[in-house]
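The other protein chains are all here in position, but one chain of the complex has been omitted.
The block that comes next holds chain A.
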Amino acid sequence: MASLGARPVLGAASDGAPVLAADEAPNPWFDPSYVTDNWDTIVGYLGQHVRLTVGAVLLGALIALPLALLARRTRVLSGPVLGLSSVVYTIPSLAMFSFLAPFTGPLSATTVLIGLTLYTLVILVRNFLAGFQAVPADVREAARGMGYGPGRLFLQVDLPLALPAVMAGLRIATVSTVALVTVGVITGNGGLGQLIVGGFNANFYRAEIVTGALGCVLLALVADVLLAGVERLLTPWTRAALA
């Protein structure tokens, strides 16, 4: 068929542009009635967005932690580990989802979850590694001299001292994942991205697009503030030192 590629059903009116079909009916950027009328749909997408983000960052952290420790312990491995996580990040997300889909089920959210998890690695592994490498060698030496085993050394020395860098990594990874979830639209699991693309495809329904976009921004902000709060709670000594 007469292939025209994707069928764009949207139009953006910029200043001085001709009056577009999208402008014939009232089409405000902000429309509270859209939000109230479609509240259940929006909350459903928001929930999916949060689940995918939290899942991806948690899974990413669980994978990044051993990788970072391995890279610190064995210098030879740190190059390949960092390199590999960066290379994965360069795979376009569209290609990544299409590549994963045959294995994970074409419409399942798992496809998006795996892709997003892989993308978090480039941020998390680097930050975790930087945090652990910044733990002073003499502090670790002293802890070992006091009889700390490897487990205790990690939990009571390495982790607390690396925490600021670890938390910084988690915050960046979370915010970037909130944005990336929207690409999941190609599998039908795009969280708030469904609203953004759906609005474009419904003759440029501005209220729907703005709801999706603002939702993403607010979600990213809230997640960042929450993680900043967690960081504060976990590192009381940084404030004691300032006081």
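To be clear about the criterion, contacts are C-beta pairs under 8 Å (C-beta built on N, C-alpha and C of every residue); 3 or more make two chains touch, one makes a residue touch a chain; residues count from 1.
Heads up, the rule we're going with is that contacts and distances are computed from a predicted model.
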{"item": "Chain excluded from display, named as in UniProt, from \"Cytochrome c oxidase subunit 4\", \"Glycine/betaine ABC transporter substrate-binding protein\", \"S41 family peptidase\" or \"Urease accessory protein UreG\"", "value": "\"Glycine/betaine ABC transporter substrate-binding protein\""}
{"item": "Sole residue of A:46, A:101 or A:135 that reaches the chain not shown, by the stated touch rule", "value": "A:101"}
{"item": "Listed residues A:186, A:214 or A:234, member touching the removed chain", "value": "A:186"}
{"item": "Absent-chain interface as seen on chain A, which is shown", "value": "1-12, 14, 16-22, 24-25, 27, 34, 37-38, 94, 98, 101-102, 105-108, 183, 185-190, 194, 197-198, 200-205"}
